[in-house]
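A single protein chain has been omitted; all remaining protein chains appear in their positions.
All chains are identified by letter, namely A, B, C, D and E, in their written order; residue positions are counted from 1 within each chain.
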Amino acid sequence: MENLAWIFVSSALVNNFTLVLFLGLCAFLGITNSIATALRLGLANLFVLVLTAGSVSLLNYFILESAPFLRIIAFIVVIASLVQIVEMVIKKLSPVLFRELGIYLPLITTNCAILALAIFQTNRNYTFVEGQVFALGAGGGLILALTLMASIREKLQFADVPAIAKGTALVLIIAGSLSLAFMGFAGLMSGA
Amino acid sequence: MNWARDRSLVVTASPHIRQRDSTPYIMWNVVGSLVPIVIAATWFFGVSALLVIAAAVAGALATERTFGKGGTIADGSAVITGVLLGLTLPAGMPIWMAFIGSVFAIGFGKLIFGGLGFNIFNPALLGRAFLQAAFPVAITTWPTAGGSWLTLKGDNFALPLMSPRINDAITSATPLGLMKFEHKTTPLWDLMMGTTGGSLGETAGLLILLCGAWLAFRGFLNWRIPVAILGTVGVFGSMLHAVDPARYGSGLFMVFSGGVILGSVFMATDMVTAPVTNTGRWIFGVGIGLLVVIIRVWGGLPEGVMYAILLMNALVPFINRATQPTPFGVQKMKAAA
Amino acid sequence: MPDSLLSVLILGGVGLAFAIMIAVAHSRLRVWEDPRIDVVAGMLPGVNCGACGLPGCRGFAEKAVAGEIQPSKCNVLTDDGIGAIAGYLGVEAGDADRRIARLLCAGGSNVSVRRAEYRGLQTCAAASTVAGGGKGCAWGCLGMGDCAVACEFDAIHMNEFGLPVVDAVKCTACGDCVDACPKNLFEILPLNQRLLVQCRSFLGGDGILTECAVGCTACGKCVLDAPPGVVSIASGVAVVDPAAAFDCDDSAIRRCPTGAIVWLGDTKSTAMFEQREVLLQREIA
Amino acid sequence: MSADTTGPVTATGEVPAEQKPQSWRLLVTLGGAGALAGLLIFLAYDWTRPRIEEYRSQLLRSAIEEVLHAPKRTDTLYLERGALTATPSPAVDRAKLERIYKGYSSDGRVLGYAISTSEAGFADQIGLIFGYDPAQRKFLGVKILSSKETPGLGDKIEKPAFVDQFAGRLAPLVGVKSKALAGDANAVVMITGATISSRTVIREMNNAVQRWQPLLDKVGEGGR
Amino acid sequence: MRLLRRSGFAHGVHPPELKELTARVPIKRMPYPDEVILPLRQHAGAPAKLVVKKGDQVLRGDVIAAAAGFVSAPVHASASGRVAQISLWPHPDGSMSEAVRIVVDRFSPQVARPRMVPHWEKLTPQEIVAAVQNGGVVGLGGAAFPTHVKLAPPADMPVETIILNGAECEPYLTTDHRIMVEYPQRVQLGARIMLRALNAKRVVIGIERNKPDAIEALRATLPTDIDVSVLPLTVKYPQGAEKMLIKAVTGRQVPSGKLPVSLGVVVQNVGSAASIGEIFETGMPLLERIVTVSGPGVRKPANLIVPVGTKVGDLLEMCGGVTDDAEEILFGGPMMGVAQSNLDTPIVKGTTGVVVLTSSQVPAARSYPCIHCGRCLDACPMMLNPSLLGDLARTGRYAEMEKEHLMDCMLCGSCSYVCPSNIPLAQLFQASRTALRRVKAGAA
Partner (left out) sequence: MEQMHGAAPVTSQTPAGPSGGPTAYQDLLKGLWKDNPVLVQLLGLCPTLAVTNSVMNSVTMGVATLFVLVFSSLFVSALRKLIPNEVRISTYVLIIATFVTIADMALEALVPTTHKALGAFIALIVVNCIILGRQEAFAAKNSIGRSVLDALGMGAGFTVTLLIMGVVRETLGSGTILGASVFGPNFEPWVIMVLPPGGFLTLGGVLLVLGWSRERDIAREKKRAAAPPQNVQVSGMRSGPARVA
């Protein structure tokens, strides 16, 4: 239990995918102009992360045992198909949900956070349950980072930002500051 | 009509009278109220304190002047940033580090956002967080208070970019370090009077509270924030203490140790980086209080005020949105509809 | 080599599965969209200015592909660009009735007076709330450049007399300046209309001359000199009818006592500037 | 932006018809590409495998050698159904069993056991392997296998100044902050500025001993 | 008073009162100036329709422009003389507006044509309303809304309470104060007539506590047969704002976007009430109004009865002229008053006072970025978020401002007053409203 809690806190805060491990930056830097968008993208991510973690557990157990060298290619194919399937299913089942989340799903395929989750999970030999918790934590961390960045950027629309810093430079520096602030979580629940 | 012919009529927008407090006036008043704390720091840590603070202020002013919009030094906010950054550093810090810290604070913490009023994070704390991540050993080497006024408390004059020599003999653990790693408490009276190890400005709790009360009385800082922080830390700390007195210090110990008081009175109250609504301020304060205790008790670091404030700074746009005031006459409509 | 076979099998199988899925998806779920929309959208400037009256450039592309709008209705495109889209879609480019924003005031600081000194926020919108900005003429340009700031195409610059000058090449007639000016001094007019009354003062009569040397006094000479129907006097100021003015000559401006009515020398140049030069010479003489 | 409009444009007057993909082409393409990819990967794998495995086992071997001080010979003991055994039943997959390594000196004496473990430190898990003599409850040495601790601070736990202290210390270990106490048989001096990382290492080793000691005791009784 | 809660209103500010200059100066009549300028637009609603032409000779009290519809009011000649000019003329609001210039007869006795004094007790409510409209009475509290309109509410919205606004929370101004002290009877008469016209239950006269003599004077004249009471109010700006006053008197908030009648309340300025009283006392329409001329830039501050249309230059002359360092002339008080760029601008019916500020008082133009101190939020009586609105205004996001209740802002200026960064918030909001209207009109 303690282990699960640590996995969650570690993946959400201490080793936040975006701010500490540099994963999923394209979306983080590109699609955080408004809170609503960021939140939706985050939720879509969380959803795919959890599904990926589940499928990767199965994949590892049944197939990759015998052919570990196919890992990367198997993972990416699974993720890509998964995203497509999810997209289709949502489209069929709930057009409303699709309108809210659907447009972000394709972006997720090329989001390295998902593939990284699969690889970490495998390298660390997580069980199915641990994998799920890991995915939840990582997804929660992504949502946190995305919405924080979005709310800050909404406020910055009023700021008198010098011309040289406009755009990505400023976003990166904010990300750096957030990352500095997240260092406060270091060692959280390590039991020391 | 005897209107002086050579003089133009002036037209301005209403209102045509303003109350006295201007932004520079407020800022300089805060600078003024920091003076006693600087003096206390000098009393405890000798000339080293002055050196470190002066270096931080110099870095802040130089950066503001070089990269700022021009004429912004006079508004006093850069001086506050410099002094506060200096006050959060240990006395033995090489002055080149203090200087770089405040260059970062003003440059990346403030000017990059457009200068005064637009920054998201508290510049002084961002500067300190930078220093802590850049030079973690130097910034956690705490000299003991006391001793001769003229002896340096560390290698203040280390060459730029070079490591300071660390003299273990004159360093000591902070009360929080003792608590976290050795489960030893420090007498409360020492904490209040400031005769303990720690950063320059954080040791004399009572004095800081006094200065803060004066500022709050004059309306230059919002009392809700420090009250919320100190209250939360005290209550949460007491609860933990009740659970396991040997492991966790008392509530009062929690409040008076480390940077809680300096942070809550002078740093969490920086209006630029705090919520604008009163409800928001309560939430902000309670959030900081909780994070401080969580980081102190379950985190890897002995002290978490800086990170707690920075994390809550990041949440301020959120809090502001969530606590928008209800306009006059609007609720009624909703009820009716 | 069983491992190699396995590897080939697994990946071949995965590829197959993937292909089946995509094939199914394509036959069941795909919504077809004319690929030309993307192409046309790519050929449009992508500034989403809205001057065409449609929601963004993609909206324009959809309409253009559907044949509901002519490519020349995009005000931002160069003629070459219009031609390219028309060629691609195989449609008419449409007649390029290019339009441009014109300023209807010539009362720069050199020719008009300020009655009171406005202090405070230096924007026209703010100044106009305070005694009309302190300018002698209540209708005239305040010169604080809200229009220049509002222009996303960098087509408006303030000249040395505090008057905005429209760059005919950059102006896309998006209308942002029309919205921005609190004195309502901009109007979107056909680029080829060369006759213009550069004054919005409704005062009428010589009274305006104490406030502004180039104001329209509504003396009516231009009405008489111009072909019938081109110029008329309404509420104390002369107005040009764009519908009638596109092919008239410059006879209307000859006897104007103040120079309020102007003939723009070259449709591509920024004529107001030249006009002021003429006027200053006249004043000196 | 006018560059966009001068790009290559095919002048097609007519509306492109919606094309139904030909399914067999899709299947052949993707299936073929997959098979080709599988082959390529396998070839690369086959080529690199010896070196990678060589490297990996080399890594482990050198770690064991280091913490057990160059044993002449090592055995692998597997943990199967609560007991340690050198010969697990063939029914189970050895790769999935936990294991420790037993080292012998040149004269056949048991030098001790190499035990690996991993726990959360300041930044992430700290993985290490240590040599241990259960009879004397004595540590023989330790090597950090994986850690992401802060460079310059926490990563000092990998440096000899810290690691070398462990040889000869008795379980349970106690972390101390001052060098004055360094003489104590249980004491390990922690690194200033990296108390948490140091503590994690110490705690990890204590926990591992606590776990393995009873098992090792049994092995010692029966097997020596 | 028995049933009414007195909870005051939240927020608001405390500017210096500065009323000593004229609070004790009795009202005096000013001599007729050489000419008067009578804009046709002196009230909210449709401008009046001209009925004279250039060269006409008019007598004091003659109608020169008739009401153009119900929400409109006639304009009367405030002095006998000759119509010398009909043209655009500088208006106090900064625009140019159609006005009639009357050159006053030098030696005229300034008598009006004889007219009948209506006997209000015999009139029906409708006739009272008509008489008030014919009298040209508009709100004298500043907004100049035609008073009679507020005496004729829609049938489905009965009025229970009439509130007379004697708050006068603006610094310097003492117009209403002196009216209440010197003409309490007339105010009471006006109240009585309005009560009858509206068939309301009660009248509450709200007066800030800093005017004890006014409270005293009105209390001394309270009638016993009808329910009229005097309610002392907290001294706080903007206590006199309609919604705040209603909140203070009834404890209820006028819903956003609604009129006070929806709560069964009508607010009239005490001066307006006195004008109504005057119509039915003397039969004379609104020809002159009481104006406080004050401020450090005026040599002899005074409360004067001023013919409507007097040019501000002439008025200042009457008060000994201005000091050498005078710099800015305001119509109205320093919180909401409007700066004038022309000494020819006429005093209109809605001009409550003329304040002249000196160079040391005109606020510095330098403003700083918003430091998010939140003082404006604590000041705004409408509970808006001026800090956010200011940010939105600066970046031209008018549509979002509307969502943040820009239209509820009453431009009271409390936020600008407290802002330490000296941001002209109220001005921004005013400009934004104009811009919003323009954008909307453009879109339509």
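Just so we're on the same page, contacts are C-beta pairs under 8 Å (C-beta built on N, C-alpha and C of every residue); 3 or more make two chains touch, one makes a residue touch a chain.
Bear in mind that the values here come from a model prediction, so they are computed numbers and not experimental data.
S.K.: From the list B:I39, B:A54, B:I73 or B:A134, pick the residue that touches the absent chain.
M.R.: B:A134
S.K.: Among C:E117, C:D225 or C:D250, which residue is in touch with the absent chain?
M.R.: C:E117
S.K.: Quick one: say which of C:T78, C:S109 or C:N192 touches the chain that got left out.
M.R.: Final answer for the missing-chain contact: C:S109.
S.K.: Have a look at C:G162, C:P190, C:G207 or C:P242 and name the one touching the chain we're not showing.
M.R.: C:G162
S.K.: Among A:I7, A:I35, A:L64 or A:L115, which residue is in touch with the absent chain?
M.R.: Checking each option in A:I7, A:I35, A:L64 or A:L115, the one touching the absent chain turns out to be A:L115.
S.K.: Pick out the residues on subunit A that sit against the missing chain.
M.R.: Residues in contact with the chain left out: 19-26, 29-30, 69-73, 76-77, 80, 106-107, 109-112, 114-116, 119-120, 123, 163-170, 172-173, 175-177, 179-180, 183.
S.K.: What does the interface between subunit C and the hidden chain look like in terms of residue numbers?
M.R.: Contacting residues on subunit C, toward the hidden partner: 11, 15, 18-19, 22-23, 26, 38, 42, 109, 112-118, 122, 124, 127, 134, 136, 142-145, 148-149, 157-160, 162, 210.
S.K.: Could I get the residues of subunit D that touch the absent chain, sorted low to high?
M.R.: For subunit D, the residues touching the absent chain are 3-4, 6-8, 21-22, 25-26, 29-30, 33-34, 36-37, 40-41, 44-45, 48, 51-52, 55, 59, 150-153.
Just so we're on the same page, only the chains that are shown with their structure count from here on.
S.K.: So, comparing C-alpha centroids, which chain is the farthest one from subunit E?
M.R.: D
S.K.: Whose C-alpha centre lies nearest the centre of all protein C-alpha atoms?
M.R.: B
S.K.: When you check subunit D against every other chain, which residues touch at least two of them?
M.R.: Where subunit D meets two or more other chains at a single residue, that happens at 37-38, 41-42, 45, 122, 195-196.
S.K.: Which subunit B residues touch at least two other chains?
M.R.: 9-13, 114-115, 118, 300, 320
S.K.: Could you list each pair of chains that touch one another?
M.R.: Per the contact definition above, the touching pairs are A-B, A-C, A-D, A-E, B-C, B-D, B-E, C-D, C-E.
S.K.: Would you mind writing out the residues of subunit E in touch with subunit A in their complex?
M.R.: 369, 391-392, 394-395
S.K.: Okay, in this complex, where on subunit B does subunit E touch?
M.R.: 1-4, 7, 9-19, 21-26, 75, 114-118, 222, 271-272, 274-278, 281, 320, 324-333, 336
S.K.: If we count contacts the way the header does, which residues on subunit B are in touch with subunit D in the complex?
M.R.: So the residues of subunit B touching subunit D come out as 136-137, 140, 173, 181-182, 300.
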